[in-house]
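Note that one protein chain of the assembly has been removed; the remaining protein chains are unaltered in position.
Entry: subunit A
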Amino acid sequence: MPSFNIREGGALPRRDFKADTVQLFLYNAAIWNPHRIHYDLSYTQEHEGHPQLLIDGPLQGDWLTQMVEEWLDGEGELTAFRYSNRQAAYIGEVLIAEGRVTSCDGMVAELSLCLTKQDGITTTVAVANVRFT
């Protein structure tokens, strides 16, 4: 069992994420994503109708896995992870990552996670299954 206390309903430490243009550029270069909505503001506003550059959905999924792995702190691993993006998230917005333990049975647990804007709108939800080591 991990050295930290696991209980149903227990919260994971919150982490705030805020992508700027440099991070968004580097992320899309790293994954080889040339979609203009992540770096071409005038295209994004004039052709796609968004107010700002969009934060990639998979980047938000990655952020939620980071939250889980920081909580595990080397004392467990992800065995399954599912996420879906519900609302657009824009550059400069602070996304608050929160999670809690929804079930715990011996060496395994299920976690419910979300990213929420400061105005309360949830952009991404996820469920992670972990196994403690």
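Heads up, the rule we're going with is that contacts are C-beta pairs under 8 Å (C-beta built on N, C-alpha and C of every residue); 3 or more make two chains touch, one makes a residue touch a chain; residues count from 1.
One rule holds for everything that comes next: contacts and distances are computed from a predicted model.
S.K.: Which of the following is the UniProt-recorded protein name of the chain this complex doesn't show: "Multisubunit potassium/proton antiporter, PhaC subunit", "MaoC family dehydratase N-terminal domain-containing protein", "Putative spermidine/putrescine transport system ATP-binding protein" or "Urea ABC transporter permease subunit UrtC"?
M.R.: Options "Multisubunit potassium/proton antiporter, PhaC subunit", "MaoC family dehydratase N-terminal domain-containing protein", "Putative spermidine/putrescine transport system ATP-binding protein" or "Urea ABC transporter permease subunit UrtC" narrow down to "MaoC family dehydratase N-terminal domain-containing protein" for the missing chain.
S.K.: Among A:Gly9, A:Pro34, A:Gly49 or A:Gly106, which residue is in contact with the omitted chain in the full complex?
M.R.: Within the whole complex, the residue contacting the unshown chain is A:Pro34.
S.K.: Among A:Ile6, A:Leu41, A:Leu78 or A:Ile121, which residue is in touch with the absent chain?
M.R.: Final answer for the missing-chain contact: A:Leu78.
S.K.: Which residues does subunit A use to touch the chain missing from this display?
M.R.: 17, 23, 26-27, 29-37, 40, 43, 47-48, 57-59, 61-63, 65-66, 69-70, 77-85
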